[in-house]
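Only one protein chain is missing from this complex, and each of the others stays in its spot.
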Amino acid sequence: MSRATRFTYLALLALAIVAPMIGLYPVFVMKLLCFALFACAFNLLLGFTGLLSFGHAAFFGFAAYVAGWVIKALGWTPELGLLAGAATGALLGSVFGLVAIRRQGIYFAMVTLALSQMIFFVCLQAPFTGGEDGLQGVPRGNLFGLLSLQSDTTMYYVVLAIFVACFLAILRIVTSPFGQVLKMIRENEPRATSLGYQVDRYKLLAFILSATLSGLAGSLKTVVMGFASLTDVHWAMSGEVILMSLLGGVGTFFGPVLGAGIVIALQDNLADKVGAWVNVIIGVIFVVCVLAFRKGIVGEVQAFLERRRKSGRAA
Amino acid sequence: MSGEIILETTGLTKEFKGFVAVNNVNLQVRRGDIHALIGPNGAGKTTYFNLLTKFLPPTRGTITYRGVDITHEKPAQTARRGIVRSFQISAVFPHMTVLENVRAALQRNLGTSFHFWKPERSLYHLHERALELLAAVDLQDFADEMTVNLPYGRKRALELATTMALEPELMLLDEPTQGMGHEDVSRVTQLIKKVSQGRTILMVEHNMNVVSSIADRITVLQRGAVIADGPYDEVSKNPQVIEAYMGSAENELQGAH
Amino acid sequence: MAAELLKIDNLHAWYGESHVLHGVSMTVAEGEVVSILGRNGAGRTTTLRAIVGLTGSRKGSIRIGGHEAVKLPPHRIARLGVGYCPEERGIFASLSAEENLLLPPPVGAGGMSLAEIYDMFPNLKERATSPGTRLSGGEQQMLAVARILRTGARLLLLDEISEGLAPVIVQKLAETIRTLKAKGYTIVLVEQNFRFAAPLADRFYVMEHGKMVREFARHELSANTGMLQEYLGV
Amino acid sequence: QISGDVIRIGFITDMSSVYADIDGQGGVEAIKMAIADMGGAINGKKIEILTADHQNKPDVAATKAREWFDTQGMDVLIGGTNSGTSLAMAKVAAEKKKPFIAVGAASSALTNEQCTPYTMHWAYDTTALAKGTGNAVVKQGGKTWYFLTADYAFGHQLQTDTAKVVQASGGQIVGSVRHPLNASDFSSFLLQAQSSKAQILGMANAGGDTINTIKAANEFGITKTMKLAGLLVFINDIHSLGLKTTQGMYMTDSWYWNQNQETRAWARKFFDKMKRMPSSLQAGDYSAATQYLAAVKAVASDDAEKVLGHMKKAKFNDVFMKGGWVRGDGRVIHDMYLMQVKSPDKSTEPWDYYNVAQVFKGEEAWTTKADSKCALWK
Partner (left out) sequence: MTEIFGIPIQAFLGQLMLGLVNGAFYAMLSLGLAVIFGLLDIVNFAHGALYMVGAFAAWIMLEKWGVNYWWALLLAPLIVGALGVVIERAFLKRLYGLDPLYGLLLTFGIALILEGIFRDQYGVSGQSYPVPDALAGATNLGFMVLPNYRAWVVLASIAVCLGTWFLIERTRLGAYLRAGTENAKLVQAFGVNVPMMVMLTYGAGAALAALAGVLAAPVIQVTPLMGSNLIIVVFAVVVIGGMGSILGSIVTGLALGIIEGFTRVFYPEASNVVVFVIMAIVLMIRPAGLFGKEA
């Protein structure tokens, strides 16, 4: 990581720490962080392994339900709920992974979509999810049975801590020896195979890691907001997380965070003002992004800096 | 311990919907040899390689490597046994640096490739060996270059270095000099000669100059079947080979190159 | 000298942002066989691609049979009677070998018939119904050459056609080129394999760093061996 | 005393999705009419409206509600369609101890298992729909029923409620089939219904599903052998289907614009703005806002407890209802109506679609104390 990047991250972290004090609405920032985590987890797969999953909503949403249910119905503490959610993501990820990993490209996307549709219908029908109405009124409870999360500020710092930890974890995963293998797979899969890497296993592990973190993001969202609903498992959510990554920059670390921020803020602010046009606006963003900023905002900025550095060197 | 048979196929056959691409091939490769596989286009050489490396399942026959039947193993398993191939079409990781390309191969033997919690630093000690390998193919100056930016010949050299990094016992080279300028051809030929020290090489090659200068033994395939097998001098005089492959006598030794 | 069929003047070409051709100039007369020599990466392939309009952007002048082609889209250039055999062969996987062969539309009169082609490359006949990319490397090369012989193009741009072919086939290909020349085709031959190109070409260009640096006729070949040694390491 | 010196009404409803037509912008307009009728201010304090689109997603609704309570100083929340979103908003309002008025939601759970001291359920609910249509149809001779039910909580509830009523009044349920939400093709389900030989097809679904059911029923000639009973049909649905396909159908609703002088006058005012006649929900929105503001005016405060205290004692009289009141479970009690769709030749103008076939007075339409599961009302 270059010094400038490190500095940027620290500045952002400082900003995040003081956010509630400078009048940002903490519930909104928490929601944003949950989705940012989700987008980062997704990007671990798309950006760093080269696998486009169109079914990530299943991990996010199903984990959200499970976490909500163990907290509400079984009275588990929030950290146990989060663990249960992450475990759900991991488990579901293994199942999806085993089925889908052998397929590539558009097929991989479609198989994950199909599997996630099944999860969607399970959530629609299963009694514990509350069907259309969703799982409502999940209490935030006490962290480790001690620290009450009722206050938005306390909750906020817990969410922030979890987010930062996960973000660092993703950074580490990508640069780890394992991350190097993922990079090889993305670059030239047959070559990786011929070097003796069992690529399916690496892809599977990447898929499970991504699903686990997505599950964690989903359950964190449940704890913060107090409910889980069908929106979280719907395929449109899978589309949304793609938009977040794409908008911010696929394969960059900070891109998905920024993308999530923009998408969530847009949805939050536009819905009241423009009604049906919100879809049109999101559609236009998609189109513009794909046509003009294919690398995403962060990716374009990086490319710009790179070009400037190069021409600086040449001059 | 030259003379020992390292790889043997018996009755190896591959059919594609009734078309026999490799037909009942019995072939023995001796340890330490540079063994060339030649034959007219479509003779089944690449297919044979694909069978050896498990990219294709054989229709019939067995493959024995160091006395072990490996016919039904997976590609990666075979690779870990020490059988490594290079591709007919260049195979590198384009958006990794030249050094990282070689390191990718070295990393495998570390056994930490699933360790997603270790930092990249844990790989840095491989750089020394990687640079050595790069130096062997004259690429040390390009170590930090993005691989896409290399010219074709250099990519081939890199591929060779990467392959060597795996310390293969048996290297399978599919037309290693294809698409290279004359300079590169002789350099790569020498390189192959050099790396053959202590290992076995089985290669497909159309350039007879290369074959005649370094191959210890030659097998000629035609229509999927072996028509000749032996040292270069012997095989190149075989009238059937001349007719099927080398062409008219004037080009006999030179090939077309 | 016969009329110039191809005249390139100060041609520049780019791939994206990278500037590859730096002012190429060359001429090819009708009925002539011209070979472009050079090291890997000198820009020979790019020259051919630029002629048919497959590079990113181009500047300069390319006149084909008197028509300025630098502004034309590829399909219009082909219609001027140009046949291009790409280095990477470009065989279509979703078409059978025969469909591949029949694919390029005729762009001029007097193309070879299917029977003649199968006569020349019996392998292709045997594999006619296989998907194109299931052919062996060499068979695909044959297919790529055969494909443009059918179209009646009078100007053939051939990139590394002897690549990966067995010596027998290479000989056959050489004969084919002689026949084509006899029939009055104009051919630009890009070859790594100097021994293949040497006896076939009337004239040679040597290329380096995106420019033509030398030009000589066949009878000057022996006089130029030193120079070639230097440029190509032959 | 008015918090923040302004009275803020929040209105969260479906503005862009399937129920946008029956509530949506029209609902906003209706509330604005209520504010205007109040003079735009009470005791010099301005009345403001905040609106949001929840797209029928409970999570969006709850998030928005929470945000407005936390950051905007919202004093009352009016919830539009549908049940899931209203249940979610009710939870938030109860947590924040602010009044919540559910207008567009059908689920009777709002005043049953999930009742809160802060929820008032304004326009209608599944119990009333079931009682109204179920009773009346059986009385008209529709003894044997087959249900076509949307396969989610709301559909199930509607079916169960109606089945109970049908059986209680001497009818018989011969079968049912569940269809997925937003199914586009109903022919297969209808064929199953037809082979049951029941007299009545009870449509326990809503919106687009009901519309497509009716269309297909006409196409396949089901309407020749069976009568359709819409359990949740709004005037906009009739409008888009046309009278030709819907004539003769029964349904229960809480309000109809063409009832009397007063309703017509109000409706025409609405029509001038929206270019369509108001649905019962939009009239309900108007009524809810009007009554809330009247209470604020009466107690001269927007303090939640004071206002609620007043509303729970008041009698409501407006264009939507006469002599309405809030029951202990939060249910707003008013008359309900059984409508029958006119035949095309009887309709004298656009939107003139219904004959009122029966009026259910007072508590007749609603659930009873005996049946209620609301802990507050015991």
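Letters A, B, C and D mark the chains in the order given here, with residues in each chain numbered from 1 onward.
We take it that a contact is a pair of C-beta atoms (placed from the backbone, for glycine too) under 8 Å apart; a residue touches a chain by one contact, two chains touch by 3 or more.
In this text the structure is predicted, and so the values were computed from the model without any measurement.
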Omitted chain's touching partners, listed by label: A, C, D
Residue among D:Gly4, D:Gly39, D:Pro180 or D:Gly323 touching the omitted chain: D:Pro180
Options D:Asn212, D:Ser301 or D:Gln340, residue touching the unrepresented chain: D:Asn212
Hidden-chain contact residue, picked from the options C:Leu103, C:Ala174 or C:Leu221: C:Leu103
Of A:Tyr9, A:Tyr25, A:Trp76 or A:Trp277, the one touching the omitted chain in the full complex: A:Trp277
Touching the absent chain when the full complex is considered, from C:His19, C:Lys59 or C:His75: C:His75
Subunit D residues that touch the omitted chain in the full complex: 16-22, 151, 177-180, 182-185, 187-189, 191-192, 195, 207-208, 211-212, 215-216, 219-221, 236-237, 240-242, 245
On subunit C, residues whose C-beta touches the chain left out of the figure: 52-54, 73-75, 77-79, 84, 86, 90, 92-95, 99-100, 102-105, 107, 131, 148, 151
Interface with the unshown chain - residue positions in subunit A: 52, 99, 102-107, 109-111, 113-115, 117-118, 121, 125, 235, 239, 242-243, 246, 275-287, 289-291, 294
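Basically, only the chains that are shown with their structure count from here on.
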Farthest chain (mean CA position) relative to subunit A: C
Closest chain to the centre of mass proxy, which here is the mean CA position: A
Inter-chain centre distance, subunit B versus subunit D - centres from mean C-alpha coordinates, in Å: 76
Computed distance of Cα centres, subunit C from subunit A, in Å: 51
In subunit A, residues with contacts to at least two other chains: none
Set of all touching chain pairs, with the criterion as stated earlier: A-B, A-D, B-C
Subunit B - residues contacting subunit C, complex: 16, 19, 38-47, 88, 151-153, 175, 178-184, 186, 206, 208, 244-248, 251, 254-257
Contact set on subunit B toward subunit A in their complex: 53, 74-76, 79-80, 84-85, 87, 91-96, 100, 103-105, 107-108, 110, 112-120, 122-123, 162, 166
Subunit D contact footprint on subunit A (complex, rising order): 25, 27-28, 31, 124-125, 130-134, 136-137, 152, 225-227, 229-232, 268, 271-272, 275-276, 278-279
